[in-house]
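Just one protein chain is left out here, and the rest sit where they should.
Chain naming follows the written order as A, B and C, and within any one chain the residues start at number 1.
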Amino acid sequence: MEASESTDHVNYLNNGYGVKSWLLTTDHKRIAILYLISITIFFMIGGFFALVIRLTLLSPEGTLVSADTYNKMFTMHGITMIFFFLIPSIPAVFGNFLVPMMIGARDLAFPKINLLSWYVYIVGGMFTLTAMVMGGVDTGWTFYTPFSSGYSHTNVVPTVIGVFILGFSSILTGLNFIVTIHKMRAPGLTWFRLPLFIWAHYATSVIQILGTPVIAITLALVGFERIAGVGIFDPNIGGDPILFQHLFWFYSHPAVYIMVLPAMGVVSEVVTCFSRRKLFGYRQMAFASMAIAVFGFLVWGHHMFVSGQSVYAGMAFSALSFLVAIPSAVKVFNWTATLYKGTIRFQTPVLYAFGFIGLFTIGGLTGIVLATLPVDVHVHDTYFVIAHFHYIMVGGAVMGYMAALHFWWPKMTGKLYSEGWSKLAALILFVGFNLTFFPQFILGYLGMPRRYHIYPPEFQVLNVLSTAGASILGLGYIIPFFYLMWSLRKGKTAGDNPWNAKGLEWLTSSPPPTFNFEKTPIVNEEAYAYTDGVFEEDVAGG
Amino acid sequence: MFNIPLFPTEASTTASRVDLLFFALMGIIVFFTALIFVGVIFFSIRYRQGSRASRKGATSENLKLELVWTIIPLCITMGIFAWASKLYFDMHVPPRDAMDIYVVGKQWMWYIQHPEGNREIDELHVPLGKPVRLILTSQDVIHDFFIPAFRVKQDVIPGRYTTEWFEATKVGEYHLFCAQYCGTGHAQMVGKVIVMQPWEYEQWLSGKSSTGATMSSSGEQLFTQFGCVTCHKSDNTGRGPSLIGLFGQKVKLQTGQTVVADMDYIRESILDPTAKVVATYQPVMPTFKNQIDQAQLMQLIEYVKSLGKQQTASKGK
Amino acid sequence: MANEHSSHYVAHQFDDLEQQKEAGTLGMWTFLATEILFFGGMFMAYFVYRFSYPDAFAAASHYMDILLGGINTGVLLVSSLTMALAVHAAQEGKRKQIILFLIITMVFGVTFLVIKGFEYHHKYVEHLVPGWNFEYKGPNAGKAEIYFILYFVMTGFHALHLIIGIGVLSVIAMMTARGNFTKEYYSPVEVSGLYWHFIDIVWIFLYPLLYLIHVHK
Partner (left out) sequence: MNGHVVSRKVYYFIFAALMVLLILTISMAYFDLGPFNVIIALVIAIIKATLVILYFMHVRYGSRVTWVFVSAGFFWLIIMFTLTMSDFVTRFSF
């Protein structure tokens, strides 16, 4: 059956077709699509760099690219993946699309600022891309001084300007979410009736608001230092390079929670929907999100255990790092408990959500290993760290992103994708992922340092395994691209609520009309009030 | 041919202690990972759609359970923290009898000086069973002195001295890596640590890498060459204070504060003499910032140190 | 009824004026929280180095002109007062007064920048601009240089904020003249006032920290 372009209702997609109607739109849903396209492009660029990295590491002599090129590859891989893909991924795409809808609003509080933040993102991206095209940067995504400020011969200045500008995009998005969630909830939608996706985005926004300005000013100072030739991080005049690290990680540790909290929000939505169950421990989950956002700011020094920071500060940061793991633990346990006595349907989004839970657990627990001072002394700046954060960021956050993409794709486009292909892709991703990054834990404990394009030959076998995994992983990312594109043209019409899910976004049509709802919804039940036969007492009681 | 190493050699006293902690952590990881994996898989099969397992009594709130899974991880991590902190502290406090070896990192090599005067590049010879303290500094950017077999690692920072100590327990050759990204040649800034029997080490010291002059005697030479002696006379008649017995003592400054004359202080006194001016003296000492390199600086310090040992009590500041 | 907009000032996403106004104010407060941390990064650096090099900082700060700095603090405080009065006039719907007070506020803002310009010029003449012509006679030249870098960066960003503030106020003044605001709807005036006061607060900290270090010595 050919599904014809459904024109039975005016929706945000068919409400104007010209380029202008997209580039000047203030509709949060269209802006979400703009972001979706832009971050996909950056993901491909970042993935391309990753492939070069992995191919170089096939042989211990690293003959594929020169040392300088390799250094640029991992730097630009880290910068694009972190700043231009993962930080905006879920918030700017799904947050933008869903936050107003989930709270029953017509749009975000400041639609023009929302559009502005996309342009700011693009301008920042252009600076960074230009820097890459003009020859790249080689400082590592961490921009440590004095290398970045005095010794690197590459395009550091345009890159930091790009990241500086990008920061304001992130800040503006966070600002918009905070105000929207505070002021624009539908009647009856109290704080403790909000979906956890909203809580997660609120917590994320807090981090964006309070963390991002610090990295902005820090990178600005590095930029000045390069331009003027002197600066406050310059050890030649008494400056302390470790101060830079403090300022950098004051943002960049909380930033890892910018990446993972929204994914956690997605998992909460998906797990409840596909187990037909109210979320276990709703309040604890909400508090845990906020706790992660606050405690996340207290632990940055765990990146500096061998940096020459004071021993006592190291201990304080280590203790605090253990504390921040507790709310994450609460979350993992609550998701698992939600499955207990549920009615579980195995559809693609929930497969990704399970992938998230499992891989995040491994990644998080290896974070505990890193927070353990003496062990970190050994594994700091080795592949153990690389494996840790890819487990959380690729295994966790990107899986969460894929879950979101598959869960809300029918809502965004009105079309269904192929279940068979999407399950296959999920499986390939899971296998490829583990094959890529598990060997890196071993490599790391053996002592293989990161940011090395050549290495002692005894590490080769594990590296080859990892590269093999990366090719499978790459394939796994290409398949969704095709079946999702295919669904746009040939996919079945989705209907308003294909998963039979709760949540205000499912009450409106797919794709939603420009102002989301015909009539502002009135909320009189808690989130995730799934009642289909799961709660015997509920059924009995009413 | 396919001999895949899975675990690194333990070749220092620290290594086994770190590994023990690591194994404990692995136990915790495996336990919790298994718990979650089994939980997710078991529940989702047992309660799959269409299964006839009873759903009676499902709740979505249980404060006791929440407390349990908050408090248990908390206790576990705090236990780990106590254990880890003790070890971390020990890893930072070298034994009193540790021998010093000086290391300068620069793009992209390691320059190493033994107090006996031997110099080596990208190789570090150490005796078995003797605590060694490395005194590290960098000429340019941040590097990191990493010996996986010893489980030790320390950033090497320009403008400062950091230290790292170990006691080797196994004769052999081990990898030495620069673990802090430092530019083009980062991956080539590698070398070897060679652990020898103490008598072999003595032999090596007097062997071909020996220059004849110890570090402190080279330092003494520099002391004359740069004209330090003209002001720092041993009988305290020069324009500057006598440096005899200085090292490790408290120094009274013009501002009324006192500081301990450690390596960083000596270093600062030479490179930025006006930063901390000794009480009753004029800030007339010129800076030697652009004349002395890091290696020479270390020789001077070693010389000042040796003066300190000569007659510690004789100087009453 | 929610969808019926009570007046043409209400943007489509809001239900009524009050919601719109509250959203605007909260948005500005959120932004100011961001700004606190933006300047916070520089203050952090300042505290670290002042803690590490107290004497060098004291000596270097003696090159500051306490009088000019003090006058400038007064100038900004007055401008804050007139800004508050402008908002007050807006609350009472007195259009001419709003414009008058806004203009006075901007004049004081410009005065501040002019005085600051003189100070910068002095530093230039005295060869105290790091990265340009820095030649410091006293001891601890390097550490003093850090002080001056911080001085220029902090006051520079402050001045930049002030310039943006003046721009915002002139737009608001123009909107007032066009009759965009009434007794009921004046929230842009109020919100830009918040921004202006924030700039003042930053200077309240900068003045004692940069100018008044151990003046007695």
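The working rule: contacts are C-beta pairs under 8 Å (C-beta built on N, C-alpha and C of every residue); 3 or more make two chains touch, one makes a residue touch a chain.
Since this is a predicted model, take the numbers as computed values, not measurements.
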item: Absent-chain contact - pick from C:91, C:133 or C:170; value: C:91
item: Which residue of A:127, A:250 or A:340 touches the chain not shown here; value: A:250
item: For chain A, the residues touching the chain missing from this view; value: 182, 206, 210, 214, 242-243, 246, 250, 297-298, 300-301, 309-313, 316-317
item: Residues belonging to chain C that touch the chain removed from view; value: 18, 25-26, 29-30, 32-34, 36-37, 40-41, 43-44, 47-48, 51-52, 66, 70, 73-74, 77-78, 80-81, 83-85, 88, 91-92, 183-184, 190, 193-194, 197, 200-201, 204-205, 207-209, 212-217
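By our rule, only the chains that are shown with their structure count from here on.
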item: Arrangement of touching chains [line / ring / star / complete / other]; value: complete
item: Two chains sharing the most C-beta contacts; value: A-B
item: Intercentroid distance (Cα basis), chain C paired with chain A, Å; value: 35
item: Per-residue multi-chain contacts in chain C, two or more chains; value: 53, 56, 140, 142-143
item: Multi-partner residues of chain A (at least 2 other chains); value: 236, 238-240
item: Touch list for chain C against partner chain A, complex; value: 2-3, 11-15, 19, 22-23, 26-27, 30-31, 33-35, 37-42, 44-45, 48-49, 52-53, 56, 130-132, 134, 140-143, 145-146, 149-150, 153, 157
item: Sites on chain B touched by chain A in the complex; value: 2-8, 14, 17-18, 21-22, 25, 28-29, 32-33, 36-37, 39-40, 43-44, 47-49, 53-58, 60-62, 65-66, 69-70, 73-74, 77-78, 80-81, 84-85, 87-89, 91-92, 107, 140-142, 144, 146, 148-149, 151-155, 157-160, 162, 175, 177-188, 272, 275
item: Chain C residues touching chain B - in the complex, by the definition given at the top; value: 53, 55-56, 139-140, 142-143
